[in-house]
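Only a single protein chain was left out; the remaining protein chains are all shown in position.
The letters A, B and C name the chains in turn, as written, and every chain counts its residues from 1.
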Amino acid sequence: MNRLAVELPGLSLKNPVMPASGCFGFGREFAELYDLSLLGSIMIKAVTREPRLGNPVPRVAETPSGMLNAIGLQNPGIDKVEGELNWLAGFHLPIIANVAGYSDEDYCYVAERIAKVPNIGALEINISCPNVKQGGITYGQDPAVAKALTQKIKAVSSKPVYMKLSPNVANIKEMAKAVEEGGADGITMINTLIGMRFDMKKRKPLLANKTGGLSGPAIKPVALKMIYDVYETVKIPIIGMGGIQTAEDVLEFFYAGASAVAIGTENFVNPWICPQIIEELPKVLDQYGFEKMTDAIGVGH
Amino acid sequence: MNRLAVELPGLSLKNPVMPASGCFGFGREFAELYDLSLLGSIMIKAVTREPRLGNPVPRVAETPSGMLNAIGLQNPGIDKVEGELNWLAGFHLPIIANVAGYSDEDYCYVAERIAKVPNIGALEINISCPNVKQGGITYGQDPAVAKALTQKIKAVSSKPVYMKLSPNVANIKEMAKAVEEGGADGITMINTLIGMRFDMKKRKPLLANKTGGLSGPAIKPVALKMIYDVYETVKIPIIGMGGIQTAEDVLEFFYAGASAVAIGTENFVNPWICPQIIEELPKVLDQYGFEKMTDAIGVGH
Amino acid sequence: MQQCQMQIVENMRIARDTYRMSLRANELDLSLFTPGCFINIKIDDSAYLLRRPISLYEIDLAAKLVRIIYKVLGKGTELMSKMAAGEELNILGPLGSGFPIQNDSQSVLLAGGGVGVPPLYELGKRLQERGVTITSVLGFQDADSVYAIKEFETLGQVFVSTIDGSFGQKGTIIDILNKQEIEFDTLYSCGPAGMLKALDEKYQGKKEGYLSFEERMACGIGACYGCMVNTKAGLKRVCKDGPVFALGEVSYE
Partner (left out) sequence: MQQCQMQIVENMRIARDTYRMSLRANELDLSLFTPGCFINIKIDDSAYLLRRPISLYEIDLAAKLVRIIYKVLGKGTELMSKMAAGEELNILGPLGSGFPIQNDSQSVLLAGGGVGVPPLYELGKRLQERGVTITSVLGFQDADSVYAIKEFETLGQVFVSTIDGSFGQKGTIIDILNKQEIEFDTLYSCGPAGMLKALDEKYQGKKEGYLSFEERMACGIGACYGCMVNTKAGLKRVCKDGPVFALGEVSYE
């Protein structure tokens, strides 16, 4: 028996650990450091219909136990990304494609096309990017809009659809309920909180985009709370993320209700973090008395 | 000229630094450590009509660069608090009374009574406490409800009224606009984000209340961003808070749009933090080229 | 209460996951430190925001040292355990009320469990100076966790229990106290909540006695209302009104 295995819609994962979208590019830099087939899956960088240049620099800033980013969905567009996916096929992993857009049509166009790529296991629909002017987060703050988008994407996608929720809402349960009703196969959460820093000398916002998305350990308690709430509200599985740094953190996310986890910012601090956590997970299961990973899902309730 | 002085509705402050509500009790513990008259003001612990026992323990937990609390508004009730205010009168400070409640009537009863206490300079209406079942945060998430409450309190209060906003909303500007329209004289922000931790061995939430309010440096970028937004939306002044640890942080909050600041969690780490920051502020003004504190308000825009 | 940097003079493993640390206290007025009070330690990594409350195991007025014994439970104590002599820790103290010493007490029982053992030692030393007869009953998890027995033996008779029976008598210290007839007029105890409750129920109304409680703390100085304990006189703060409460004072419902 593989103690770490997890079965999710579209995703037969040998372990529940994957890099989070936007924090791993398309894997090329990390493939120089370790064998990507060690991973459960990979959430690739957000893909849009057309290539996107993203925001001006500075795009990143540090905050206490966290960071801000305003990358702005820079990506080479769906055409080029299909090439990257081809390369990733060599690692025999179900890949999760992070889909972004500025209109229903954009989202559906990319979703339909990318779902057809064989090594794509599931789609993650980014309705929560705080760093683009239109689209992105507006979809992530209105339950009715999110539900309608989910339905449209489900209609065109040949692969399971996970909706990525934004924490910048008053009521995360409503959002989760809405995407479940829209037919989502799963939920990924949380995207970044919105935050800001100032350049003290220049007397202006540190990021060129002014505001950015807050990630890293600072947001971990917020992620845990929202996953806890969503787990009690919907029946579809949750892939949890937000500040994970250790194998014990992974287990804490399972307690809250996650069925798998993604690791974002910590890849920047320690590029080997994903395989290291995968290696440590069995020890942590032993330590806290779990036979297998799935036994820990939601035990904190 | 006093470089640190700030004039706000009801509050002639010799400096813009005060302890945040709930992080300083009624000042008795700190009066043993330093002369409270050094402070700009004091935001006293939340006061309700009747005495409140608060939540069961554990009530506090640590998170990366932050903490969770679920005190649950424990306080001795308005009768006893009037006695504490009498004692505080000896320090010749305008005190800010933090008023909490579970209904419009509760809020108005406490607000009307406490506004009459001579050394109260202004009221801070806590519509954002995440740790009580009813009242508290529900008032803080619905603009119409918040506006109506502001109007009612303004009608009975003989002192200026500051509304304390919750960060657990999708749109902080709407909330700020609503309380301004309701007649608020100022805004204090932010209260805590909602968060959670788990006890790994006991397999349950670490706090007896399950969830708690996240404070400390971890939330600083969120506070700065929300203050930045509110500063652009309303004309009434903002008292800013959320993770302040240094005199430079104070200036950063001014850049974002605060006209004064409150220090919460850091009092627990370093009980002398408020007078220390007050002492360092002139040096920080020199370092960044400001003649006086008020010159820095909103310069980051 | 003072805040100061203290230099680590020794940081030694003395049992499984258990360390004794000596801290140089040149800047502190140690006469203010009494047995049962505690210090609040800033972990030397600012992501670990809150201080860690640790009781004083020994106060060495002559050498201007304080000693603590701590168990590695989480990340904060783990980081402490990796510090070397010469490094510094920021501490706040003394905090809390300490054990009241009764003038008329002739014989005392010191009852300690796990990380509750350390504060009883300094207390015992002071009682010994007064000529009081001391019996210690100390409970641990297992043989590997046992520490400070030799030190307590300098104070008087010592009974030890371990949960798994691998050292001393098998069971808890309550089991020892139920079996063994021990003469004492005043009880002092510190240990897990369940143990304190059992002692309180066993001795309240019958003996004089003081129990030292633990609760998760944020400030340690009485400002946050995080560390409440329910007493018959209402809610009290463990850090400021305690950590020591008399037998019969705490209410356990």
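FYI, a contact is a pair of C-beta atoms (placed from the backbone, for glycine too) under 8 Å apart; a residue touches a chain by one contact, two chains touch by 3 or more.
Model, not experiment: these values are computed from the prediction.
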| item | value |
| --- | --- |
| Chains still shown that are in contact with the chain withheld from the display | A, B, C |
| Candidate in contact with the missing chain, chosen from A:D35, A:E62 or A:D79 | A:E62 |
| Residue of B:P217, B:G257 or B:P271 in touch with the missing chain, whole complex considered | B:P217 |
| Candidates A:E29, A:E50 or A:E105 - the one touching the absent chain | A:E29 |
| Residue, one of A:P9, A:G183 or A:P271, that touches the chain absent here | A:P271 |
| Touch list for subunit C against the chain that is not drawn | 44-48 |
| Those residues of subunit A which, in the complete complex, touch the missing chain | 22-25, 28-30, 32-33, 45, 53-54, 57-67, 69, 71, 74, 216-217, 265, 267-272 |
| In subunit B, positions touching the absent partner | 64-65, 217 |
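Quick note on the criterion: only the chains that are shown with their structure count from here on.
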| item | value |
| --- | --- |
| Closest chain to global C-alpha mean, per-chain Cα centroids | B |
| Euclidean distance of C-alpha centroids - subunit A vs subunit C, Å | 46 |
| Rounded Å distance between subunit B and subunit C, as computed from the means of their C-alpha atoms | 36 |
| Subunit A and subunit B: spacing of chain centres that average the CA atoms, whole Å | 34 |
| Two or more partner chains touched - positions in subunit B | 63-66, 216-217 |
| Junction residues of subunit C - those touching two or more other chains | 46-47 |
